[in-house]
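Shown next, in structure tokens, is the structure this report addresses.
One protein chain omitted, others in place.
As written, the chain order gives the labels A, B and C, with residue 1 at the start of each chain.
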Amino acid sequence: MQNGMQRQLEIFRKGLLGQRESFPLSPEALEEAARAVLPPEAYDYVAGGAGSESTMRANVGAFERYRLVPRMLRNVSERDLSIELLGHRYPAPVFIGPVGVQKILHSEGELAIAQAAATLGIPFMLSTVSSYPIEQVAQVAGDAPRWFQLYWSRDPNVAASFVRRAEAAGYQAIVITVDTCLLAWRDRDLSHAYLPFMQGEGLANYFTDPAFRAALAQPPEQDPGTAIMHFAQIFGNPALTWDDLGFIRQHTRLPILLKGILHPDDAREAVRRGVDGIIVSNHGGRQVDGAIAALDALPKVVEAVEGRIPVLFDGGIRRAADVLKALALGAKAVLLARPVMWALAIGGAEGVQTYLRNFLAELDLSLGLLGCRSVAEVNRQMLAD
Amino acid sequence: MQNGMQRQLEIFRKGLLGQRESFPLSPEALEEAARAVLPPEAYDYVAGGAGSESTMRANVGAFERYRLVPRMLRNVSERDLSIELLGHRYPAPVFIGPVGVQKILHSEGELAIAQAAATLGIPFMLSTVSSYPIEQVAQVAGDAPRWFQLYWSRDPNVAASFVRRAEAAGYQAIVITVDTCLLAWRDRDLSHAYLPFMQGEGLANYFTDPAFRAALAQPPEQDPGTAIMHFAQIFGNPALTWDDLGFIRQHTRLPILLKGILHPDDAREAVRRGVDGIIVSNHGGRQVDGAIAALDALPKVVEAVEGRIPVLFDGGIRRAADVLKALALGAKAVLLARPVMWALAIGGAEGVQTYLRNFLAELDLSLGLLGCRSVAEVNRQMLAD
Amino acid sequence: MQNGMQRQLEIFRKGLLGQRESFPLSPEALEEAARAVLPPEAYDYVAGGAGSESTMRANVGAFERYRLVPRMLRNVSERDLSIELLGHRYPAPVFIGPVGVQKILHSEGELAIAQAAATLGIPFMLSTVSSYPIEQVAQVAGDAPRWFQLYWSRDPNVAASFVRRAEAAGYQAIVITVDTCLLAWRDRDLSHAYLPFMQGEGLANYFTDPAFRAALAQPPEQDPGTAIMHFAQIFGNPALTWDDLGFIRQHTRLPILLKGILHPDDAREAVRRGVDGIIVSNHGGRQVDGAIAALDALPKVVEAVEGRIPVLFDGGIRRAADVLKALALGAKAVLLARPVMWALAIGGAEGVQTYLRNFLAELDLSLGLLGCRSVAEVNRQMLAD
Partner (left out) sequence: MQNGMQRQLEIFRKGLLGQRESFPLSPEALEEAARAVLPPEAYDYVAGGAGSESTMRANVGAFERYRLVPRMLRNVSERDLSIELLGHRYPAPVFIGPVGVQKILHSEGELAIAQAAATLGIPFMLSTVSSYPIEQVAQVAGDAPRWFQLYWSRDPNVAASFVRRAEAAGYQAIVITVDTCLLAWRDRDLSHAYLPFMQGEGLANYFTDPAFRAALAQPPEQDPGTAIMHFAQIFGNPALTWDDLGFIRQHTRLPILLKGILHPDDAREAVRRGVDGIIVSNHGGRQVDGAIAALDALPKVVEAVEGRIPVLFDGGIRRAADVLKALALGAKAVLLARPVMWALAIGGAEGVQTYLRNFLAELDLSLGLLGCRSVAEVNRQMLAD
């Protein structure tokens, strides 16, 4: 992986040859470029949030209130972004977060993400509602690190099957999303009357799943309408409780993380239940309108967990500085989602790779400028009170 | 009543047939649509507030400062929005608030509201200054729950008569508005020189009232001008004090609530005086310019009341999340007003019904996503400090 | 004076005849209308402030942070806005603040103000740099209450003469402005290269003053250029200290107030020095750029004064609600300045009278709606913490 200076030099050198990078640098410009190439309903599906979208805005806005206080003269000539997490070493404290049905953004969807991630070694999380099946995405990813995100189906056989398939396909952890037992009220999708799953998009894992297929009279290929309706009925599981977590444990040896924890009491419960990690998240502001900004929830969750399990962070990361703030507040790593999707939309695998190279370059430089040589050196003392 | 998932499915299914919902989903779009169809003075009469309208804006803005912290894995497959209040069960903690002279918004005015409310079982509050008389509205409402809002006339006979008529017509409670002893200075109405009552609008209850008619030399039908002037003289009652409350008690067995309480000392006094309930409200920012946002007043009133009588909330509710925040701060139910009026303006009874179905669907989903199965489970621990 | 309801009725009745009030109701509309009729440099002279104008904006913005909490059911059928202050009774806690050189806004300038104020009995403060002399303004004012604002000249004879003239002409108090020992840096005036005094405007009191004339070789009528230059040299007095206050005392029996106090230590000093009153003011944001908003300074000054002398308030009052907030924070009365000037610009004496009638009507209604029958009942408990 290039360090930040190398990437800067590459860009400036091109400038000497009269070549400007055309890839958008700011997250705002990136989103704008994606919006220009996407059908409105696809753009809105990814860009939008629940209700008034107040939480979505709060996620991004919260970062402004936390300010870094850098240290000087600390010899940062060598910087190491890598982290150790749940038995694996990753090159940076950055994951590509799980986003469903990426085909609506780019024809190669999750395959492009896997390919770009693999090139850089950055781990990605594959959504349950992927456009391509678990195994096909794994094949593209090769040896590269990958996690699997689980929407726990109302049909326990399907849930168990997904987890087994993920483990078999080399995914390194199971991320159970717990904040989507119901689908939130989202104005944008409702006003477009657009839910891609209703058109069979994002159901690759289901249609290829033996347990799912076993519950159907006819295979999805022959009667997609019925298969879709069956999916709609078993997709979420609002009846889920803490007691159910043991069931998944029985079907995998992979570490299990819960994504969507915001309340410190839930974090404590997760520790008590033997969960392997927590991802603080409000689903990008897409589920509980009016919910606390993810960053504001982070410190109390970290405090509640008392260091017993790793806490990851998801929600509103747009810049390298945001990563550093989340780390300073106790996150072990962060998830990047919407910006990666915009990069996918405008440039496929290559777009994602360019985006990530820039993001990691900025992160490398920012870490050094903060006065740190490693992620472990970023701590609470580097934030203003 | 549909639950939220059923309503979502209905909308998305239409999408499969290429049909988008044309009814505006966001409150902003709803208001914009209403504005487009209304005469400016009618729009402004409902949309406007007192003085600088600072309180009106503060009402809505206050919700941003209170953030929900949802709980996970709590089995929310069955959700119950219903509440028990003053001896009745209502299907949701949501009332249609009292708004006067609805004919300026739609020719069917209060009748349309009553019809839509009855279809869904949602209780409504009929304003004293209704376009249609108490009894006619009751007839449309049938068995559906309804409350009566009283502007206490300077003529005690009229006030007493209104209350008796409401009780006779099946209204379940009397809501005495205490914040309108004088009419506030409202730039919009003054600059239009528009007060619908001066043209005889909104006086249906007066013109049909025996006590009111008894005070006139000629019936209103024959000399509307004099009747209107008499109305103007007896409409409000700035001399009202706590001691006067006993008078209304003598004329009805219905529970009596005070609408417009903001100061905790007034809340305590209300309890001492045996009032049956309080509605925290600043009249939608239409009375005291510069007043505290209703939501900011709520916690202290709830604290002052010490659970002895129910506290309802009115002021700035635009989204399901706002309802949950008010409930978390101690309100037993909330009043929805302006958005319902915009729905009335653009679609009459059907518009109101569509609006309410969407609102209740969002509320049902939001309750579940917050981790609650019932309204009673929403509490202060679900708000960030 | 009309009460608020009478004024409302007057406006709405006109509406029945198809007549709308053309006079702007909101302070923003009023300013806009004035801007449209004024030369840019005259508008900017009044509208502008020092430096970045941050203090000017802060003055107005500060009111948003203080919120009224009204009381209900208190019999407010009779409301009395009058106040007792320094031995006089005034009809409302509102003064027209001192603004210089009003001829640039309207040919009748201070005479129009005096006439409008006299009609309503509202006291006004005449600026030292008036367009018309002390005596002529007094003549128009007749029996109406008036105060005189003093810029303490570097020539003590002139300062003493002004004070004696004011007392002789029936002014009831001397307001010494202490925040203008130097003229602040004001971008707008500097970019227009516009200071009306340099053209002889606003010097009526000087040119008619025996002490001023005595210091000139030729009377101003014959050599205005020299007179103006002499004015420029003696106008302000940056050498002034607390010890000098005794000098003015020797020349008048009128109460003396200091206008421009912001620091509680200065307020304490004023009490120690036997000053009769304080006006908390930052000169409308026209002197110290970056200064504290006047309203934010008020509570500490009131606290420092411990009730020994009256504290008046000046700075950012735009609405009746602002008056109530200032009163609740301990002010005995407030000064209204820029809005009155805009009213003068668009309508002369009649414009000012219409503006004041509206303002006082709003104040009367707002007082009652706050639950108060008199100014004395407005207190700190009516503001949210």
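Keep in mind that, in the parts below, a residue touches a chain if its C-beta (ideal position, glycine included) is under 8 Å from a C-beta of that chain, and two chains touch if they have at least 3 such contacts.
Only a predicted model underlies this, so the values are computations on that prediction, with no experimental measurement involved.
Participant: As a test of the contact rule: which chains in view would the missing one touch?
Facilitator: Hidden chain, whole complex, touched shown chains: A, C.
Participant: Hey, which of C:Arg65, C:His263, C:Arg308 or C:Arg380 is the one touching the hidden chain?
Facilitator: Looking across C:Arg65, C:His263, C:Arg308 or C:Arg380, the contact with the absent chain belongs to C:His263.
Participant: Out of A:His106, A:Lys259, A:Lys300 or A:Arg319, which touches the unshown chain?
Facilitator: A:Arg319
Participant: Hey, which of C:Asp44, C:Asp179 or C:Asp364 is the one touching the hidden chain?
Facilitator: Residue touching the chain left out of view: C:Asp179.
Participant: Given the full complex, what residues of chain A touch the hidden partner chain?
Facilitator: 4-5, 8-9, 11-16, 19-21, 25-26, 63-64, 66-77, 318-322, 324-325, 358, 361-362, 365-366, 368-370, 381-382, 384
Participant: What is the set of chain C residues that contact the non-displayed chain in the whole complex?
Facilitator: The missing chain touches chain C at positions 51-52, 54, 58, 178-179, 181-185, 187, 189-195, 198-199, 232, 238-242, 244-245, 258, 260-263, 265-266, 269, 282, 287-293, 296-297.
Here is the rule we go by: only the chains that are shown with their structure count from here on.
Participant: Could you classify the chain A-chain B contact as same or different, where same means more than half of all interface residue numbers appear on both copies?
Facilitator: Under half shared, hence different.
Participant: Whose C-alpha centre lies nearest the centre of all protein C-alpha atoms?
Facilitator: So the chain nearest the centre of the shown protein is B.
Participant: Express in whole angstrom the distance between the two chain centres, defined as the mean CA positions of chain A and chain B.
Facilitator: 42
Participant: Between chain A and chain C, what distance separates the C-alpha centroids? Give it in angstrom.
Facilitator: Once rounded, the distance between the two centres reads 60 Å.
Participant: What are the residues of chain C that contact at least two other chains?
Facilitator: Residues: none.
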